[in-house]
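I am attaching a structure below and will ask some questions about it afterwards.
With one protein chain withheld, the remaining protein chains of the complex are depicted in position.
Note that the chains take the letters A and B in the order they are written out, and that residue 1 is the start of every chain.
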Amino acid sequence: MAKNQPETIKYMRVKPATNVFISLLFILLALMCFLPALLVLIVSFSSEQSVLTNGYSFFPDEFSLASYAYLAKQTGYIGRAFLNSIGITIVGTFFGLFTTSTMGYALSRPNYRLRGFFTWYIFIPMLFSGGLVASYMINAQILGLKDTYWALILPICCSSFYCIVMRTFFQTSVPDAIIESAKIDGARQIRIFAQIVLPISLPAIATIGLFLTFAYWNDWMMAKYYLSSNVQDKFPLQYVLISLEDNISFLTRNKDKMGAEAAANLPSETIRMAMVMVSVLPIACSYPFFQKYFVSGLTIGAVKG
Amino acid sequence: MKKLVSLALVLALALTMTAGIAFADAADPIKLTWAQGTGSTAPIDNAIVLEELNKISREKLNVECDIQYYTGDEIQLSIQSGEVKDMYFTCSWYNNFNVNVSNGLFANIWGKVQEWTPELYAIMSEDIWNLARSTDGGLYAIPVAKDVAPMNFIVYDKEFAENNGFDIPDRISAWSELTDYLVALQASMPEGQYAFTIGGTPAGWDTSFDFIDRTPMIGVIFGAEGEDATKVCCEFDDPTIIDRLHTMREWYTMGLINPDAATLSESSNDSKQHHIKTVQAWPGYDYSPSYGYPCGMTCYSGPFLNTDGVQGAMNAFSITLEDDEERFMAAMKYQELVNTDWEYRNILRWGIEGVHVNYYDFTLEDGTTGKAAMRTDLGSSNYAPWAFSQASYPLAAVECSQDQVDGKIDPPVINQWELYYDAIANEAEISAISGFTFDSSMFTNEYAEISAIKAEYMNEIVTGTVDPDEKLPEMMEKLNAAGLQDIIAEAQRQLDEYLASK
Partner (left out) sequence: MSKKSGAARKNNGASSGSSFDNLELFLIHLPTTIWYFIFCYLPMFGIVIAFKDYKVRPGRSFIWNLFVNSKWAGLNNFQGLIKSSYFATMLRNTIVYNIIFIILGIVIPVTLAILFNELYSKKLAKVCQTMMFLPHFLSWVVISYFVYAFLATDRGLVNNIARSLGIVSRDAPKHQWYLDENFWKYFLVFLNQWKGLGYGMVVYMASIAGIDHEMYEAALIDGATKWQQTKFITLPMLRPIISIMFIMSVGNIFRSDFGLFYQATRNSGSLTNITQTIDVYVFKALLERPNINFSSAASLLQSVAGCITIVAANLIVKKIDPEAGMF
């Protein structure tokens, strides 16, 4: 089989002309998506005065590192938040993958008797929610999660959407033959799941892992409601950045009621863009790590009958 | 002998017991919580500042206070989920004061503030305390002693005015008086800059209206004669307001206002552009240090003393304190401390001396001396909470700039608060409906719709982006369909009842 592969691959290709067309299409789309990120980068390196005078521009009058210097001065504060986010994201993603894949696998087995019931069980919360106050009451007052890291991790680690996507992946990519043969050999479900199904479902794991990683990295609402000002050392990065942003918009929305106090210490435009770069770059760099798992042709372990 | 011994024993026992109680009191300070407002999170150095503050309050009152910071929606969540703080910052746009009073969240301190904390009562005049009261006569929060009678100014470039022969008086009655100045200013500016750069509605454009409730925009017209003085109407029935809208439209069409003003939420921070700005301030306040160029100010509205202004920033006590007199008294005495103790007030406002702020002594021409404060870099980034929500402004040191410390420009007006309160005692127009607060709890659905309608029209009308003669009637039609007239009728009914009972 291996010997024939290079030839078959050649025959599996599209015509060269089509390839050029597709390549151009992708390059165009990539550029359209890249330009705004580039603008953010350029503005973060522009001088504040040139942004104030001319607005955002790809060719500012003056470049300056002042915005990054400002952020660097806050290393204690922002640096700590950065580390928090990394820890929370990693732990959260593991929890999320665990809960999502276990549920997805169990629901994917066609002969599981409680399958229908539990599909409804996870489906209802996808649509219906008790609201912020009820959740807050449970999480803060009954479970005692306030001011802890767990408040940032546990309440959002599982999502019905991901469970169902996982279920579909397990149903379609894992042939029943494998599972049946394992069962005939006397393997338990848990062994089948852990040792057979998971290793060949890496595209699914990578996809959901990717979504979870981004969700945790970008989340700030949990911190806003559950971390009080007593635990500033637990703040994640996005919360620190969003609250700097919020401070400005709140001040300006209520400026007529606040008198001579208002506009004094607003972070400038360039610092805002620098903050965006700081929060986006690390996560953008993590993307290729996930990407290799769902690009076709590079998955580990082809399925043989 | 035996009797003497037993007497001595009893006395000794009694003494030990009282000493024990006294020591117990001294050993366990009463712990209070105070929910302050913020636009984002607590100041970074909140914990160390609180430590210093608690040292003072422990020594003077045996009280410790944990000052926590909440944004508007966070404090809503806290209250709705059943959490209780002892003291709350509250006003019309944060943790809505009137709604909370209607819902019975705050304790009535009228009578108690005179009896328990006479020093606190003494910091503001009787008139102001009366303005802070609600319709039922109760006082449900302590107003922050600040510019309670709002005065609104337009700040302009003093040098430009002088060099071009514009003599702008200290007071103007209509914004249109500045049109010529703006045209000249615009002509001198490069393309892309505007004489009146704003982001959304300009601050203070409607403060000359005596508001009862800002959401449906109802109130009475300040200074109206006879029956009209207590006739509830919408702010667009006020000719001053309509006049201002026309002026904004005129300025917009003349190109004096930035064209995208309606979609912006903040105006430009660019200090190189000397466009005019609308601000709320007081005589004696000088914007030159903040803006970086010599500024002149002209007043277009105020000082007005009304309930809405006095209730612009207050600190209330939770009604749960009424069950525990010891705590209640401790909390009130704590507020008294904040409003009367110089050291406590200034640490609360500026931070720790030497770390967040430095104080400088100034002497004015007339011999007045006093301290002014200047934040350090650390102070600006790590401890800069809202000051208007805390307590008495006159007690806190005024701010100065480096140039003033170096003597390059005029010293700050140290006694500006004395001047201010003198000015309002003499000049302030007192509202005809003072002490009236509107109970709007039956109109929650109407308020929701009205909020949404305002979001569609207000920015564009007030910034002059659209023609008010066209869009204003459209908006009014929608507002009336949503129940505005019903709200006005009910407010009139409640007002008449209140006035009759006085």
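Going forward, a residue touches a chain if its C-beta (ideal position, glycine included) is under 8 Å from a C-beta of that chain, and two chains touch if they have at least 3 such contacts.
All values derive from a computational prediction rather than experimental measurement.
Asks: In the intact complex, which of the depicted chains does the undisplayed chain touch?
Replies: A, B
Asks: For a quick check of understanding: of B:158, B:246, B:371 or B:478, which residue touches the chain that isn't displayed?
Replies: Here the residue in touch with the unshown chain is B:478.
Asks: For the chain that's not shown, point to the residue among A:76, A:130, A:144 or A:199 touching it.
Replies: Looking across A:76, A:130, A:144 or A:199, the contact with the absent chain belongs to A:130.
Asks: Consider the whole complex, including the chain that is not shown, and state which of B:99, B:352 or B:423 touches that chain.
Replies: Answering carefully, the residue with contact to the hidden chain is B:99.
Asks: Which residues does subunit B use to touch the chain missing from this display?
Replies: Listed in rising order, the touching residues are 72-73, 76, 79-82, 84, 93, 96, 99, 103-105, 191-192, 214-215, 258-260, 262-265, 318-320, 323, 444-445, 447-449, 451-460, 465-466, 478, 481-482.
Asks: Applying the definition given at the start, please give the residues of subunit A touching the unseen chain.
Replies: 8, 11-14, 16, 18-19, 22-23, 25-27, 29-34, 36-37, 39-40, 54-57, 98-100, 102-103, 105-107, 109, 111-114, 116, 118-123, 125-131, 133-135, 137-139, 141-143, 154-155, 157-158, 161, 163-165, 168-169, 171-173, 183-184, 186, 188-190, 193, 201, 203-204, 206-207, 210-211, 214, 218, 245, 276, 280, 283-284, 287-288, 291, 293-299, 302-303
What we mean here is this: only the chains that are shown with their structure count from here on.
Asks: When the C-alpha atoms of subunit A and subunit B are each averaged to a single point, how far apart are the two points in Å?
Replies: The computed centroid separation for subunit A versus subunit B comes out at 41 Å.
Asks: Where on subunit A is subunit B touching in the complex?
Replies: 49, 52-54, 73-74, 77, 132-133, 136-137, 140-141, 224-225, 228-230, 232, 235, 239-240, 243-244, 246-266, 268
Asks: Quick check on the complex: what are the subunit B residues that touch subunit A?
Replies: 38-42, 44, 46-47, 68-69, 71-72, 74, 77, 80-82, 91-94, 146-147, 150, 192, 199-205, 207, 265-266, 268-270, 272-273, 279-282, 285, 287, 290, 312, 380-381, 384, 386-388
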